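Heads up, one of the protein chains got dropped from this complex, but the rest are sitting where they should.
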Amino acid sequence: MMAHIPVLLVLVPLLTALALPAVNWMMPRLTQIFLKSALLFNLALAVLAMRHVVTEGPWHYWLGNWAPPFGIEFVVDAMSGTVVLVTAGMAFVIALYARPFFKMDEAGLQARTLFYVLFTLMVTGVIGVAVAGDIFTLYVFIEIASISSYGLVAMGGRRAAFAAFRYLILGTVAATFYLLGTGLIFAMTGTLNMAQLSTLLPPMMGSPAILAALCFVMLGLGTKTAMVPLHAWLPDAHTYGPTPAIAFLATALLKAFAYGIYRFLYQVFGGHGQPVTAMALQILGWLAAAGILYGSVMAIAQKDFRRMLAYSTIAQISYIPLGIAIGTPAALAGAALQMISHSMSKGCLFMIKSGMHLKLHTTQISELRGMSVVMPFSSLALTISAFSMIGLPPTSGFFVKWQLVRGAAEAGFGWMMAVLVLSGLLNAVYFFRILENVFIRKPEPDVHSDQSHGPMTSAGPELPLPMLAAMMILAAGILAAGVGSGWLTEHIFSLISLAGGGL
Amino acid sequence: MKATTNSIILEVACRLLIPVLIVFGIYVLVHGEYSPGGGFQAGVVLALAVILNRVMEPADTKKGYWTFKIIALAGMGPVIYILTGLWSIPFGGNFLEYSLLPLAVHEAERHLYGILLIEVGVTVGVMATIISIFDSLGKVGDPDDHGSLL
Amino acid sequence: MKHRFSRLSLAYGLICLAVLGIMVYCTTFLPSYTQLDNPAHRNVAEHYITQAKAETGSPNMVTAVLADYRGLDTLIETSVIFTAGVVTYALIAIRRRKNYIWGGDEDLESDD
Partner (left out) sequence: MTMAVFFSYVIFWLIALLYVSGFFGMMEHHHLVKKLMAMNLMQTAVILFFLVLGQKIGGVTPIAVPGLTDPDAYVNPLPQALMLTAIVVNLSTTGTALAFLIVIKKHWNTLDESEIMRRMDK
């Protein structure tokens, strides 16, 4: 069984998703236990896969035992292992967290089952994007992750349905771009396997057809990652979608597509060694810097915490392409650490957002006064994750910025260092504004009369236990990743390959 | 007063077509390795047979179709596929390695049986999904569904 | 209903013409399908055409590629259509008075 972990990583969530309606129909009481144990098992598999990668190098798995150019190949290396680990971990935590979100009538239970079906399908897609070693298989995984995320966003209500439709239109256009790029690559080389492409493509990089393929693939993946000129779908979908779905979308799905950009630029198109790809990386760096600044400035302008989180996601997700664009080992380690760090802190912030929603019945920043009195644990978690977003020392966000700045200095990108420092300041502006409201300002008397008239009945003093527990797990994770970042960099991120030969 | 059918023409046509569609669907499924065809096409044709049956009935009897159960059935299709793929793992193969399936036939023929099994899975999945989409859409105009529609 | 073009339409049209020009230019560098030695016909496809019958026993090469050589794609594709069925059911068929997932924007609205 150990030898089949790369394929089991995909199959376990897929099988869970497929069997969940049947389990719900036959044995409704076992649904949640089944779901959570499967996700926990998947997390264990991800840890085992990572251990194997660390001890024995990249892991190749031939499906159906067909040799690579003819069959499909799965590859787990240090970077994709990180994505898989983040995805599996966040999936488990969010599944823990999401329990109080559903009403316990018949429709609510059906909705819960279908929600988890789509959720696990999305987990499948994200893990598949990370491990696929074949560009068409990558497309199919992108589509399963995307379609389930459209459905999940649309479950949030009437505004969410419209936001999801726009997301669907843009996402599908992005997918056609990607598929067109795949077609051009296939026409020029006759293969779809990434490892073979990395040897076949370099001699023909000068051809306009390959250049067009590069542009189309990057446009497609860039739209899905919400890189800056192509981010139009993200704010509405983030604001109106149901929280557990959006938390997973922002933390895992976007990272997987950012990882796809890395995969293509470094392991298919040859990285900094190719002049054309080096130019593409340069442009990617500019766009990422623009995204960081644009997202931060727009976040400052927002009055609603939900919308602020959406723009903050645009800013934070751009750190990964920035690290990819710089392309030194330190910068790539920073990008990989950002995948871990941002998923935990942003996931935590989304959970806090729902907590505010539940307890204070508002997400307007100006109405959060005195939140620290009513919700002490949430306020603590908010502080930790805000510190991580800003990049203050004990949290993992600091080490992300540290690695990226170091990488930019090594590669001689002075302006990128300036952007990183500036973005830290901008993040500080918008998060300290919230922290000021939460901790320092005195509450107005009628804001939280503390009678919960929402659809949920809060059992404990602050929030339902699963929500608090998930929040605390993530907050502890942020600190742990900060403390352990040296270890992570030394043992895992140092294995991230820079060139096409790494596959 | 309840009608038993929408119209006599529809009913006669459907009664003629449905058995043909079912037979043709099964033919497309099992003959997929030798001629154009396969699981998807078979699934769509078989779903069409069921949908025609539903179209034939008058609108007011459309209540109570087993939509949630059919979602469960749609999930079972890919599960058949996955189990076929996993079947070779105890015998030392990789996922979907049909040549190691424990069947007492020639190696290439094992591939044929493997392909047939997964095509059955695909057929079940596609058929049940299309029926479930039709049933969901059939609920759109229900009186207890608030709001005006289309 | 007659569609009216606005001033923006002209800009859109120009963008599209530019994209069309780039695409036409780039496709002239692709090998034509009339050249039988082009990579799309040679590299992997030739193996499928010549070996599929012997390796998979299926004379239909498309089935052989779909279900055997690239069997995983088909699995995921079946799951994709299952996803579509689930989305349709979840959005349309579930009976509900209001929103059934808490935490969407409708919970902030006061109407019931």
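Here the chain labels run A, B and C in written order, and each chain numbers its own residues starting at 1.
Following the convention adopted for this analysis, a contact is a pair of C-beta atoms (placed from the backbone, for glycine too) under 8 Å apart; a residue touches a chain by one contact, two chains touch by 3 or more.
Predicted model only: the values in this text are computed from it and were never measured.
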item	value
Among shown chains, those touching the left-out chain	A, B, C
Options A:63, A:147, A:317 or A:330, residue touching the unrepresented chain	A:147
Candidates A:99, A:159 or A:361 - the one touching the absent chain	A:159
Interface with the unshown chain - residue positions in subunit B	34-36, 40, 133, 136-137, 140, 147-150
Touch list for subunit A against the chain that is not drawn	136, 139-140, 143, 147, 150-151, 154, 158-159, 161-162, 164-165, 168-169, 172-173, 175-176, 179-180, 183, 186-187, 236
Hidden partner chain, residues of subunit C it touches	3, 5, 9, 12-13, 15-17, 19-20, 23-24, 27-28, 30, 32-36, 40-41, 44-46, 48-50, 52-53, 59-62, 64-66, 70, 73-74, 77-78, 80-81, 83-85, 87-88, 91-92
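Here is the rule we use: only the chains that are shown with their structure count from here on.
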item	value
Chain contact topology (line, ring, star, complete or other)	complete
Rounded Å distance between subunit A and subunit B, as computed from the means of their C-alpha atoms	35
Euclidean distance of C-alpha centroids - subunit A vs subunit C, Å	23
Subunit B-subunit C separation of Cα centroids, rounded to whole Å	22
Multi-partner residues of subunit C (at least 2 other chains)	68, 71-72, 75, 79, 82, 84, 86, 89, 95
Residues of subunit A whose C-beta touches two or more other chains	14, 17-18, 21, 63-64, 110, 114, 117
Contact footprint of subunit C on subunit A as seen in their complex	14, 17-18, 21, 63-64, 66, 69-72, 100-103, 107-108, 110-111, 114-115, 117-118, 121, 124, 128, 136-137, 140-141, 143-144, 147-148, 150-151, 154-161, 184, 186-192, 207-209, 211-212, 239-244, 354, 357-358, 361-363, 454-456
For the subunit B and subunit A complex, residues of the former touching the latter	68-69, 71-72, 74-76, 78-79, 82, 86, 89, 93-99
Contact footprint of subunit A on subunit C as seen in their complex	22-23, 25-27, 29-31, 38-45, 47-48, 68-73, 75-77, 79-80, 82-84, 86-87, 89-91, 94-96, 99-108
